[in-house]
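Sharing a structure, written as structure tokens. Questions coming.
One protein chain is absent from this view; the other protein chains keep their places.
Letters are used for the chains, namely A and B, taken in the order the chains are written, and counting of residues starts over at 1 for each.
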Amino acid sequence: MPAIDDHAKAAWNTLAAVRTQAPLVHSVTNLVVTNLTANVLLALGASPAMVENVEEAGELAAVAGSLVINLGSMSAARTEAMQSAVLAADRNGTPWVLDPVAVGALSYRSEVARGLLAHRPTVIRGNASEIFSLAGGDGGGKGVDSTLDPEAAVGAAQRLARSTGCVVAVTGKIDRITDGDRLLEVRNGHQMQTRVTGMGCSATAVIAACLAATRTTGFDRLATTTQALALFGLAAEHAAVAAAGPASFQVALIDALFNLDEARTLAGVRISPPPSESRPPAP
Amino acid sequence: MPAIDDHAKAAWNTLAAVRTQAPLVHSVTNLVVTNLTANVLLALGASPAMVENVEEAGELAAVAGSLVINLGSMSAARTEAMQSAVLAADRNGTPWVLDPVAVGALSYRSEVARGLLAHRPTVIRGNASEIFSLAGGDGGGKGVDSTLDPEAAVGAAQRLARSTGCVVAVTGKIDRITDGDRLLEVRNGHQMQTRVTGMGCSATAVIAACLAATRTTGFDRLATTTQALALFGLAAEHAAVAAAGPASFQVALIDALFNLDEARTLAGVRISPPPSESRPPAP
Partner (left out) sequence: MPAIDDHAKAAWNTLAAVRTQAPLVHSVTNLVVTNLTANVLLALGASPAMVENVEEAGELAAVAGSLVINLGSMSAARTEAMQSAVLAADRNGTPWVLDPVAVGALSYRSEVARGLLAHRPTVIRGNASEIFSLAGGDGGGKGVDSTLDPEAAVGAAQRLARSTGCVVAVTGKIDRITDGDRLLEVRNGHQMQTRVTGMGCSATAVIAACLAATRTTGFDRLATTTQALALFGLAAEHAAVAAAGPASFQVALIDALFNLDEARTLAGVRISPPPSESRPPAP
């Protein structure tokens, strides 16, 4: 387990790799966040493309650096496009991230999500209710919002990671990321994120961009996912300083992603093992 | 008819109820305003969800606190989803608001709107052209914009309210709200609202959130709708103070909804009976 400083340095290297490579990130995402997701990816340094029709989704996924499958807007046609994109990613070894929006709360997408799990996403990022549901529990959830504390979903995340072979990230006040074996925490972020739509979807897109930029260089999915969440949360912290409310916060967040530099990253990234692991055993 | 001060106090109580309850507001809305609507609802204190496919729309509407049906983006598939959501709202006594975007100007949606009216929306909010058309007249209209003065639509609104049993709101420089019997006016708002897309759609969403938060506490649809429009218009007034143009105005409007407090609400809400009713009869 690297020291905290190493996490911050690695996060900066990942961000720098995104900016240098400008990887093509293909998002099949929901209708609420398309514009936000594209702008988050552009601010980060990636090249976003949103293609969600069955005629083209596979063709684009085959040449993309990574793929986002976000279940926020569903239909039979979008499901077909998602499956086509995932198959293309499978064939090409393209990393892809599943964002199981409102899974558990709605039956149709829960079934689609189970089908997609069989194709082993590289990473799954959701809130506590979504991850709990995906792992087979009753996650509660109110529409797209979680009604569970993220900590309560850690066990579910670990089971889900072990049974699927995916990295699983449960985001909330503290983000927890696990590959079923290791567990990391991110303590970046700001409560204003709960008042802007698409913050989870944006975090997912940032993970995908970071996976695309690091896939050829000693690819560590757990580390990269954790770094991505820390970078996004750190930008949120900077954005909150001058924000007058949720909309000026969102504007400032995208600006902050664009302006994130090495000094701020090294000083601000807060990745750590969970407290129980970092404490010495009781005497 | 309560005094003006009572309207302001009641509006504040309604806003406080939204913030306390964070009701789930299900929007089947158009593709232009999904993100804006979600952010308006979050800033207000509600929990938005946008689900518009036939597989899920009824399932979500059945558990939502209220439902928005906005006709801005149509298709056969969306019509089916809207009908499914409305049936679920019907069965569950869920208040729902119809936003008849561009009805009158386009034939297909005008027919869909007539079908939806049979399910008696709790509230209908539109511009003058839309309400005039829905009441059976030729409302003119240029695309999604009204070419009629709201005052000209008051009679149509009252006829529509009486024939359908709905509360009808005609928004514009002055908003008029009627249940066919009583008539109220809201003199909040700012002309910059005409230069930002989705302001009417946002007002509709705010009405839905307020209906959801008050449905169990002496539910008065006319009063709640009027308060919602006053709150939204008041936020627009605050937003306009520092805005440099329509985009900074929109950012400031969402921030202002988030920051609206009791003092500003009590001082700023301008709900009144129409001048003709408030004047004493001529001697």
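Please note the rule applied: a residue touches a chain if its C-beta (ideal position, glycine included) is under 8 Å from a C-beta of that chain, and two chains touch if they have at least 3 such contacts.
Owing to the predicted nature of the structure, the values given are computational and were not obtained by experimental measurement.
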Residue of A:N70, A:Q193, A:Q250 or A:S272 in touch with the missing chain, whole complex considered: A:Q250
Listed residues B:L15, B:A157, B:V196 or B:L253, member touching the removed chain: B:V196
Chain not shown: contacting residue from B:A57, B:V206, B:V251 or B:I271: B:V251
Selected residue (touches chain absent from view) among B:N35, B:Q158 or B:T171: B:N35
Residues belonging to chain A that touch the chain removed from view: 24, 26, 31, 34-35, 38-39, 42-43, 47-53, 55-56, 59-60, 63-64, 77, 250-259
Chain not shown, touching residues in chain B: 30-33, 35-36, 72-76, 102, 105-109, 142-145, 195-198, 243-248, 250-251
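In this section, only the chains that are shown with their structure count from here on.
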Distance between chain centroids, defined by C-alpha means - chain A, chain B (Å): 35
